[in-house]
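Let's turn to chain A:
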Amino acid sequence: MQVFFSIAVDALAYGMVLFVISIGLSVTMGLMRVVNLAHGAFAMIGGYIASYAARDLGLAYGFAVILAVVGTIIIAIPLERFLYRRIYGAPELTQVLMTIGITFCVIGIANYVFGPTLKTIPLPAELQGPVNLGFRSIAAHKIFAIGCGIAVALGLWYLIERTSFGVKLRASVDNTAMAAALGVRTKIVYAASFALAVGLAAFGGVIGAELLPVEPYYALRYMVTFLVVVSVGGAGSIPGALIACLLLGAIDTTGRYLVPEYGEFFFYLAVIAIVWIFPRGLLGRAK
Partner candidate 1 sequence: MSAIFQVDRLKKSFGGLDVTRDVSLSMEKGDRIALIGPNGAGKTTFVNLVTGHLRPNSGRVLMGGEDISRFNPMKRVRAGLVRSFQVTRVFAEMTPEEHVALAILQREGKSGRMAGSYHALPEVMRETRAILETLNLVALAGIPVSEIAYGQQRLLEIALAMALRPKVLLLDEPAAGVPHSDTYLIENALKQLPDDLAVLMIEHDMDLVFRFAKRVIVLAAGEIIFDGSPRDVTQDARVREAYLGSYAHASSAA
Partner candidate 2 sequence: MKKLILAAAAAVLISGAAYADVIKIGVVGPISGPFAIQGKNFKAGIDAYIATHGDKIGEDTIEILYRDVPQADPAQAKALAQELVVKEGVQYLAGFYFTPDAMAVTPLLQQANVPLVVMNAATSAIVTKSPYVVRTSFTTWQTSAPMAKIARERGIEKAITVVSDYGPGVDAENAFKSTFEKEGGSVVESIRMPLSTNDFSPVMQRVRNSGAQAVFAFLPSGPTTLGFVKAYNENGLKDAGIQFLAPGDLTQESDLPAIGDSAVGILTTFHYSLAHDSPENRAFVEAAQKAIGNPAELSFPSVGAYDGMHVIYKMIEATGGEQDAQKAVDAVKGLSWESPRGPVSIDPETRHITQNIYLREVAKRDDGTYYNKEIKTFEKQPDPGLAAAK
């Protein structure tokens, strides 16, 4: 029983970290229909900014997080304007080529500017060290990540389902021409949702840095994980992504606990099984 709880706690923490990092990709891929392989690159940029702010400038953690999100969005705006805008609605393969190109450039530049070493983001004292749960201990920052995950999920759900921005976004995505005819400024909506996605990526990059440390190859190293999580959840579905993250987190954690040697098999066979049963993802929107 204790083993079960122990796995459950780890699974929840890991799943939530995955969720925070990947959810931005669900927005670009599901709502904006862009296969954005550069998602990890934006998360990494966020991580670098936070690391620079907190470690080198000695700013407070919370401030570093905000700076990372804002800074990454500022960097991303020209990319959206000049590059992404060209590939909205383009074939998937073209999008893959473009976003891989962007990823390569970001990696190269990060390597040049920050060097190849690992960069950490110093945590405030409250988030350091283990917290005792009685039957085991868990890192305080993981509890923080779980909280962030819940907050992001609720916030996004509210934004997309309950606000006028959400209505405009969904309308623009479903039928750009019609939305434009109804007076929605679709370019602005797209730019705004892109900024949202990038901001989420940066946020996730910072929050998840304890588990996925920031270094230049971050952008490629975890790309597959993000892609898998989002697709299994069903691109564009917030609850879907949440369920997928928790499910895959649970599968991964259980696999690594019970049969670590075959963890990789366990995980990817599970992915195949899930996609086999839900070809559109768990809660995917029909195209």
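The candidates came about this way: all candidates are chains of the complex that A comes from, given by their letters.
Operating definition for what follows: a contact is a pair of C-beta atoms (placed from the backbone, for glycine too) under 8 Å apart; a residue touches a chain by one contact, two chains touch by 3 or more; residues count from 1.
This is a predicted model, so every value here is computed, not measured.
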* Which numbered chain among 1 or 2 touches chain A in this complex, counting any copy? -> 2
* Asked: Of all residues in chain A, which touch candidate 2 in the complex?
  -> 3, 6-7, 10, 13-14, 17, 111, 115-120, 129-130, 132, 136-139, 142, 210-213, 215-218, 220-222, 225, 252-254, 256-257, 260-261, 263-264
